[in-house]
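Every protein chain of the complex appears in place save one, which is left out.
So that you can tell them apart, the chains are marked A and B in the order they are listed, and the count of residues begins at 1 in each.
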Amino acid sequence: MKNFIALITIIFCQYFLMNPTFANDSNFKFAVTTSFHNSGLSDVLIPNLERDTGLIVDLLVVGTGQALKLGSRGDVDAILVHSRAAEEQFIKSGFAPYRREIMYNDFVLIGSKHDPAMVKEIKNLGLILQTIKNSESKFISRGDDSGTHQLELSLWLNSGLAPKEFSVNWYWEVGAGMGAALNIASELSAYVISDRASWLNFGRKGDLMILFEGDPQLFNQYSYLPVSVTKYPNIAYKNARSVEDWLVSETAGKLIENYKIKGESLFFPNPK
Amino acid sequence: MTNYKINGTDLILEKNNHNLLGPITFELLNSSCIIILGQNGAGKTSFLRLLHGLDKPKSGLLTWDPYIGLEEQSFIFQSPVILKRSVLENVVYPLLLRGVSRTDSVSKAEHWLEKTSLIHKANEPALSLSGGEKQRMVIARSLICSPKLLFLDEPTVNLDGESKLTIENLLKQAINEGTKIIMATHDLGQVKRLGGDIVFLHHGKIVEIGSVALFFNKPKTDAAFKFLQGEILQ
Partner (left out) sequence: MSDLFDGFIQALMLIFTLDKDLYVISGRSLQVTLTATLIASLVGIPFGSWLAVSNFRFRSSIIVLINALMGLPPVVIGLLVYLLLSNSGPFGVFNLLFTPMAMIIAQFLIILPIIASVSHRTIRSLWEEYRDFFVSLNATRWQIILTLIKDARRSLVTASLAGFGRGIGEVGAIMIVGGNIDHATRVLTTAISLETSRGNFNLAMALGIILILLSITINFLIHITVKSKYEQLDDQL
C-alpha cells in the first residue's frame, strides 16, 4: 500500500510542478474555425503573431457555431469566422462592436470521378446543383451550422432550391467537421462542397476530385470579431486590438499569400 | 466472579414467518459452562443469537439480572469473520474499537497469542492459518476483551481430534479464570469432557435443562434418551 501511494505521489508531483492546472490570465483566448486550422495556415500565422505581439495565444479550434457561442458568452477574447450573416447578427446582438475582413479563400465542388449525376461538363453552378438534386445523387452536407454549411445552403437557395425539403435518400446532413464529411463522401463516392484548403490537406481522397470551381458564390470571406468589452469587461480588448492590427498588417498579408499547398495559394488577404 | 441470571418467558423467535424457536421458558443461573445441545436444525444457533441479542424475539420476555452489557459479552460464530490482515492485527482489533491505545492492545494481544500458541504466527496473514489455528486466534480475539460471558457456536466442528482438545483446554482455562461460557454443540463427547449444565433443544423447544451428569445418567425425557442412544430424532 505504501508503494502505491509513493508511486501516485511521484507521478503527480512531477507533472504538477511542470505544468500549471490553472489559467494564465494573460493568454489571449482566440476561437477560430476548423477550416482555418485544418488548412495549416494557423500553424504559420500564430507563431509569427505570438512573436511579433509578445502574446501567448490559446487557440480554440471549433466550428463556427461554437465560436460564436463562446464569443457570445465572453469565454474568448476574439473570434475568426467566415459566416457573414451570423457575424452581422452577432454584432447586432451586441457581442462584438464590428467585424474586420482579413482574407478569403474559396470552396470547390468535390465528387467521385465516376460522377453519377454527370455534372463534370456543366459549367453553371446552379445547373449542377439542380442536376444533382434531380438525379438524387448522394450529397454530403456539413449540417452543423458552420460557415461551410451556411455557404452550401446559400448555394442551393441561390439556385432556387429548398434544402429543407430535400429527401434523406440522397441529401445527408452529417453534423461533422470538414475532414469527416470528406471522408464520408470518399467512402460513398458522394458529392460535397469543401473549402479548398481542407481538400488539399485531405489525406484520403480515394476517387474524389474537384468537379467545379471559380464561381464568385464560392468565395469565402474570413473576418475577425473582437468580443465586446462593454458586455464583458474582463475581455483582453487591448490584446484583441493588437492581434487585429497584426492580422491586417503587411507581414500577415505576405504570410497569408505565400502559404501554399502543392504550389497553390489557398488564402488571399483583403483587409480594408 | 460473575454471577448472572437469565430468564426467558414464552419467547418466540421467527424469521420470514418461519418459527425457529419457542415458545420457550427457562432460567439460566450462574453456570460456568452451559452447553446448548441438539441435532442440526434444533435451534441451537437461534438460541445463542437470541441470548446475545443478535435477533429480537417476536414475543416474550428476556430478562437479565444483573444486566450484562454487550461490551462484556463476546460471540464466536460458527464461521467466524477473519479480517484480511495479520493474526496480530485480528487479535488487537476489538481493543482498538474500544479505544484502547495501540501499545497496550499489542502487548495484550501478544500475551494471548502466547497463551494460544500462535505467537510465532503473529505477523502472518490470518487467512493462511489452518482451521484449528484460526479457531484459536478467534478465541484469543474474544478473550482479549476479558468478557464475562462468552458464546460459542459449534467451535470445534470440522476440526481434527488434536485441535479439538487444544480448543477445549483453552475453554477450560478461560472458565477457570472467571469467564462464563454458553456453547452450542452436537458433539456428545465434547459435552462429557467439558461438563457443566445442559440445555437440550429439539425442534426449537427446550426439552431438558439440567446438569451434564444428570443428563447422561438419568435423562428425563424420551427424546433425550433416544438422542443419547445415538438415534436420530424426528
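The working rule: contacts are C-beta pairs under 8 Å (C-beta built on N, C-alpha and C of every residue); 3 or more make two chains touch, one makes a residue touch a chain.
Here the structure is a predicted model, which means the values were calculated and not measured.
K.L.:
Counting the whole assembly, list the visible chains that the omitted chain makes contact with.
P.N.:
Across all of the complex, the chain we cannot see touches A, B.
K.L.:
Would you indicate which residue among A:73, A:123 or A:238 is in contact with the undisplayed chain?
P.N.:
Touching the chain that is not displayed is residue A:73.
K.L.:
Thinking of the whole complex, not just what is shown, which of A:111, A:163 or A:177 touches the missing chain?
P.N.:
That would be A:177, which touches the missing chain.
K.L.:
Tell me which of A:104, A:166, A:219 or A:232 is the one touching the absent chain.
P.N.:
The missing chain is touched by A:232.
K.L.:
If you put the missing chain back, which residues of chain A would it touch?
P.N.:
Contact residues on chain A toward the absent chain are 1, 3-4, 7-8, 11-12, 15-16, 18-23, 25, 27, 29, 34, 38, 58-62, 73-75, 176-180, 182-183, 201-204, 232, 234.
K.L.:
Considering the whole complex, not just the chains shown, which residues of chain B touch the missing one?
P.N.:
Those residues of chain B that touch the unshown chain are 49, 52, 54, 70-71, 73-75, 77, 80-81, 83-85, 93-94, 97, 125, 127-128.
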